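Heads up, one of the protein chains got dropped from this complex, but the rest are sitting where they should.
Chain nomenclature is as follows: A, B and C, assigned in order of appearance, with residue numbering initiated at 1 for each chain independently.
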């Protein structure tokens, strides 16, 4: 039988878990200003994340999906984007969003159970979080289609999880992007787990990057804990897209160090030893070693940065907690530009019964109330 | 960057368009009994198909999807199956179904607008036609899952069109089949067109077989007009599945020689020259040459076979046309094993108004009534 | 003024709006060179180019999802679903995103999308090609559901739907596509959404209906008139939100209500109309409400479809029974 098509999938890593830099690393690997900026954001995001989990545990935030361990993947991707590109996140890409200017207090507002948290003050064309798995992939393709039709030099960047690659919408989106050569970048954050289901049960493929072959587009695997590699590969993909050369699928290999969400208890289904091992590869540590080797970082600077991040996070939490409960009108006033008459009547009814029953402060009764693990 | 995965897609053809046999052809290529049997069915199916189109044109059948040009792909796949395997067709695999014993009159009954045409007397576990594109792929996976759970040595064989590969359900099914190593064979009949959309607009991939790579399963491309190749490759896939070694994706390359359905007019969107060229590769001609070379076929036998097929088709048409209109009770009596009370009341109402308005004979008013091209 | 069929009126509304609003983009399966399986978009690709009139790969969820992405970037996608039975793969995008985008972002991102599709049976089409699923969509807050019953209303309501800043599901009764020709001025005049159209004034009974059932209802009303029964016929036109006020006013006058729809009876839109009158017009009713609807079973294939779809005979009997009650 004759061979009619051949493919290969490449893997990219520059900074290994021990912090050693590979030969052939890009200029970014010695661009200390950019590296420091990314390190700063990664540190901030980790502080934010720790705080958010605590807020949930103390009843001040709703169910929250920690991004612990994903800092390099999230920050690296955002750092590769241009401000006018459009980010389409899932539900834990806080690192990307904070890099792009979404306020931490806004993020908390949403996860505290208030839609006003989707009304970003910056990055206003970016999408809000997307809970229905994989549906966001098609928004990424659609945004890119609009850019293409208008001849704009911009692209969309869409995240998805490893579990998300089992949904048909994932393939529909990459196939469309391939068929129409859309300026779109898709990033699979493969953190080994979809709640309790490990990646081996999700698919028989050796890599997730190879799913690109089904769409006729380039696919590449990258160490998602190596912020240099992830930013480098994403930058190339973004540049390709903006040059009108079509989409790229990137698989970023990382690990979900925390529970799926605050409503989950991962000890029910995975071994602590696996988590321990993964901690050895986490993204901040290796970047810090690298910065120290470059002699632009030390313990003192580390301490100062941590303190500064803590202050920033505290300020965000204060802002978040001081927001009053939304009025019941909020349920009705944003549904339609031209609301039908019946809705105004229902708004009156809702006003009449407002707070009649339950007080809903920040995260009041939030969390494990009835649901253990979504 | 290091390479972490490599793939290739092979193409299989034994009997080329001119009827020359390639070196290394399997024993089937000289098994005259089996070749004659397949040729007989391919000829019968073509006679059936021609008649069905005529029935529609004369108002005696509903919208009908011709299988002209697909005879080798359909018959070859069915011939590779065992009787206890389960066939899951789309809407034009009449060759497969007739091979497996579905009566031609039954097929006409369905396309004449009567659900009784899905109540096959043989192949009773086979699925009926499936109009919602790609949904049948998941049935194929589910049937295979049942076989696997029960440890049966059987498999499911599911068809899909080239256009169908754009629907998410296609990928979900092959991914599931791969992840659970299901005894399932999936056959993409790539006939170049999905109604008016050519395959190049459907996807950027070079082959459709390579979509298997996204599911981590073997994918192979085969000349779908070469019944020896298609049967050979499908037999291997069926054997693999039945041995418990998992699924295969087969892409059969053929061409839709007719309109999409009798409600379509392909001259609106494709060049007659393309169709003419495709006629040069059609499947019966080359098999006939091969049989003649094997000295088991000649003009006399051809004439006798054609006459015999015409008689068989006529008998099926007579049986079809003689079936009385279903009673209105048929709308209600098969919905539930335990029908709710309200349904019996509605059945009474329907009886009262039966035939009150329109007489619906075979294909009465069928066809282009209002719709030009679905 | 030219006399046009409904399908021609729909085609013209597209062309008008594409000419006057460069953000309008048309998407769907076989809508380009083929002009749509019913020819609704015939000629548009030639006139407006392949960027603005796009054949898509075959995936309805993809069509809806990409339309959402495009809409948030300021385009106005008008997407065709080939038949209503194929809307299911798009429902996740329609319900979980399209209907909610404005609300969930507090107005930051919006979805001015029109999803057009043939609706209902009566054209002897294959399985899954004759569904009436308007109630399923109407139940979803954040959507408008619109269904014209004449060439003129198809033209005017489609323009209004494209211009509306929020998503509209636009249901086109396939049986009416070529049934009648009507004079329709191609002047870009939209018709109002969210209101019923009174097609016939009457005093004895109010009959509310929409889509292809309007034709059957008007036929029934004609015959009933010769029996001395005066029917007021309302075309619901916007199926969600419902113009309850007009219906309630009419019932004040007639005291009787019959609702006619092709979709299955159970949890159909007829139920919502009846329920609202039972809440707000109960004292105006002189007789029980009657619904004439599709049966609560699967839409049958062609040989029985006219035994399923309500017809003038059933409508007349329901009206007569209401009057006798």
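Convention: a contact is a pair of C-beta atoms (placed from the backbone, for glycine too) under 8 Å apart; a residue touches a chain by one contact, two chains touch by 3 or more.
Since the model is a prediction, treat every value here as computed from it, not as a measurement.
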item	value
Hidden-chain contact residue, picked from the options C:183, C:201, C:245 or C:279	C:279
Contacting the left-out chain in the complete assembly, out of B:95, B:112, B:140 or B:258	B:140
Touching residues (missing chain, whole complex) on chain B	86, 115-116, 118-120, 124-125, 127-128, 132, 135, 137-150, 156, 168-169, 172-173, 175-176, 179, 330, 334-338, 340-343
Residue ranges of chain C at the interface with the undisplayed chain	61, 85, 88-89, 91-92, 95-96, 99-100, 103-104, 127-128, 133, 135-136, 138-142, 240-242, 263-264, 266-280, 282-283, 285, 287-291, 295-298
Absent chain, residues of chain A that touch it	62-63, 91, 110-115, 129, 131-133, 163-164, 166-169, 194-197, 201-203, 263-264, 268-269, 325-326, 328, 330-332, 335, 342-343, 346, 349-350, 353-358, 360, 362-367, 369-374
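By definition in this document, only the chains that are shown with their structure count from here on.
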item	value
Chain at maximum distance from chain C, centres defined as averaged CA atoms	A
Centroid distance [mean C-alpha coordinates] between chain C and chain A, Å	40
Cα-centroid distance, chain A relative to chain B, in whole angstrom	44
Mean-CA-position distance for chain C and chain B (Å)	35
Where chain A touches two or more other chains, by residue	168-169, 172, 175-176, 179
For chain C, residues that touch 2 or more chains besides their own	57, 59, 61-62
